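Excerpt of the complex: some chains, original placement.
Order of writing sets the labels: A, B and C. Residues in every chain begin at 1.
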Amino acid sequence: LRQGFPEVIFCPGKTTEQIVQIAQRMADTTANVLATRTTPEVFAALSEVFPDAEYHELAKAVVVNRDQTDCGRGKVLVVAAGTADLPVAEEAALTVEVMGSRVERLYDVGVAGIHRLFDNHDKLMSANVLVVVAGMEGALASVVGGLVDKPIIAVPTSVGYGANFGGLSALLTMLNSCATGVSVVNIDNGFGGGYSAALINRVQLEE
Amino acid sequence: LRQGFPEVIFCPGKTTEQIVQIAQRMADTTANVLATRTTPEVFAALSEVFPDAEYHELAKAVVVNRDQTDCGRGKVLVVAAGTADLPVAEEAALTVEVMGSRVERLYDVGVAGIHRLFDNHDKLMSANVLVVVAGMEGALASVVGGLVDKPIIAVPTSVGYGANFGGLSALLTMLNSCATGVSVVNIDNGFGGGYSAALINRVQLEE
Amino acid sequence: LRQGFPEVIFCPGKTTEQIVQIAQRMADTTANVLATRTTPEVFAALSEVFPDAEYHELAKAVVVNRDQTDCGRGKVLVVAAGTADLPVAEEAALTVEVMGSRVERLYDVGVAGIHRLFDNHDKLMSANVLVVVAGMEGALASVVGGLVDKPIIAVPTSVGYGANFGGLSALLTMLNSCATGVSVVNIDNGFGGGYSAALINRVQLEE
C-alpha cells in the first residue's frame, strides 16, 4: 500500500457485508479511512470495526481520521455554487482532509450573484489549489479560472433538470472552459476532485 | 406583409437564381432587405436588383437599409466573448439595424478576463435589451445575466472543438443558466438573436 | 436587491429547514415571494414565516403576492398545448403575476386541432409578449410564432415518451423554429419563461 494515503471504499453496488469485509482487511495497515456514498446503516456496521469513525450526513461519508499530520504545503479551497451542490462539495472537502491537507470552504457563490464571489477575492487568492463545484450550467469554474493563477479541479454536479441531462451540461461547460489551468473530473465526483487537489498540494512537500 | 419589418432571405440551400427571384418579388413592396449567410457572388447578383445593397464581409450578409426610422425605444447591446464569435455577433447587430433599432457593440469580453467586462459596466447597464454571443463554454450569458435586469437573448456559437460538439456545449450552458431573464436561440443564429432583441425593443413604442 | 423584483426559491435539492431559513432571511426586505417545485409540507412550514402565502397545487408553487402594482405595459399571454403541460404553464403564469404583470391564459390549443387556436386569434393578437408551453413535438411555438409579431418565449415540456427523450424533442423543435421572434428556455422551465416574458413586458415602462 502507498504510504500515508487513506484507504477509500466506494459503497454503491456493495452489500454491507462486503463493505465490512473490505474494512476489516484495512483495519491493521491503515490510519485513515474514507467510505463514500454510504448510509447510516453502513456507518453503524463500520463503527464496529472503526470505533472512532464519524458519519458526515451531508456528504453521506464515513471518515476515520487518525493520522492528522499536515502533508500539504498550502490550503485547498473548495468553492461551491449553490445549496444543492453542497453534498458533492463536502465529499471533496472531507477527502482533502483525510489526504492530510488543510481545506477551506467558500460556498454559495454562484455566478448569478457574482459580487459575492468577488467579495471573497482574498480567500480565492490565498489558496494553493482550488476545487470548484457547480451544477446547472457550471460557469463558476471559468470565472474562478479567470481570476486565479493556481490549478483548478472542476467538479460538475448533476444539480439541475431538463437540458442539464444529469450533469452533462456542467461537464461540457467545464471541459470547454476558456480559462486556463482547469481540469475536470466525473459528474458528482467530489471524491475525485478532492483527491486530485490534495495530491497536487502534497507533492510540493514530497519532492 | 408585416408593416415596417424587413424582408429576410436565408441563403444556404438556395441557388443564386432562386435568391434573385425571391429578391425581385420583394423589390416593390419592401424597404429593408437582409440576406444572410451569403457570398460575394450572390451580392453581385443582388446588386442588380438592389443597387444600394451593401455586403458585410465578416457577417457574410447583404443589407439594404432604406428605411432608417428609429422603431425602437432604447438601445440593443450586442456582447461577444471572443474574436471567432464576431461573424455571429455582426449578423445579430446588422439584423437589429435593419429592424430599425439602435445597436451598440461590446466585443472581446470573455469571462477568462472578466475585468474587461466589468470595465464596461455602464454600457451593460444602459442597454434596453442584450444579445450575448459566446462559444466554447458560453459562460458569458450567465455572468451578464447576473449583472443586468434586462431581457437577454443568448446566442451560442459553434466556436470551439472536441467536447464542444459543434456548439452543443454553449447551447446547454445557456439553457441551464442560473441567471434569470436569459432565453436562447439556435447555435450560430445571430439573425434570430438580433431579431428577437429588436422585437422586444420595438413593441415598447407600438403599444 | 433589485427593486420591485420578487424573491424566488427553487426548492428541489433543499431541505425544508434550508428553505425556511432562506425564507426568513427574505422576510423583512421583500414584498413578493415565489417558491417553485415544492410540496404541501414545505408550504405548511413557509406559512409560519409568511402567513399570507398561498399554495398552487397544479403548479406546485407557493406564492406571496403582497405588492400587486402593475409594473407591465400590456398583457402576457401564456399559451399551452395539452392538459399535461398545465403544471408548467401555471408555473409560468404565476411567475408573471408575482413579477407584477397582467397575465392571460389560452390552454388546450395543441396543433392537432389547430382550429381551436385560430378561434382565439384576437387573444393571440392582443398580447404584448407570449409564453408558449408545449411538449411532445412542440410545434405550437412555430405556429404561434408565424401568426404574431410579438416576442415569444417558448417553453418545451417533458410531456411525452419514447423518442421524446425527456423533452429533448420539443426543445430541438423550438430551437430550430422557422418562425421569427422565438427564443427558448430550459425544458419544463415555466418559471424562466414567465420571468423573461414579464421582464420584456416590464422594461417598456421603466425606460
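Everything below uses one rule, namely that a residue touches a chain if its C-beta (ideal position, glycine included) is under 8 Å from a C-beta of that chain, and two chains touch if they have at least 3 such contacts.
All of these numbers come straight from a predicted model, not from anything done at the bench.
Q: How many copies of the one sequence build the whole complex, if 3 are shown?
A: Assembly-level count of identical protein chains is 8.
Basically, only the chains that are shown with their structure count from here on.
Q: So which chain ends up in the middle if you average the CA atoms?
A: Taking the mean of C-alpha atoms per chain, the most central one is C.
Q: Where the centre means the average of the CA atoms, what chain is farthest from chain B?
A: The most distant chain relative to chain B turns out to be A.
Q: Could the interface between the copies chain A and chain C be described as same, meaning over half of its residue numbers are common to both, or is it different?
A: different
Q: Indicate the whole-number Å distance between the mean C-alpha point of chain A and the mean C-alpha point of chain B.
A: Roughly 41 Å separates the two chain centres.
Q: If you average the Cα atoms of chain B and of chain C to get two centres, how far apart are those centres in Å?
A: About 26 Å separates the centre of chain B from that of chain C.
Q: Using mean C-alpha positions as chain centres, tell me how far chain A is from chain C in Å, no decimals.
A: Comparing mean C-alpha positions, chain C is 36 Å from chain A.
Q: Of all the residues in chain A, which ones touch at least 2 other chains?
A: 162-164
Q: Over in the complex, which chain A residues touch chain C? Could you list them?
A: Residue positions touching the partner: 83-84, 159, 161-164.
Q: If we count contacts the way the header does, which residues on chain B are in touch with chain C in the complex?
A: Contact set of chain B toward chain C: 2, 5, 8, 73-74, 128-129, 149-151, 153, 171, 175-176, 180-186, 192-193, 195-196, 199-200, 203-204, 207.
Q: Residues of chain C touching chain A in their complex?
A: Listed in rising order, the residues of chain C that touch chain A are 12-14, 18, 156, 158, 166-168, 171, 186-189.
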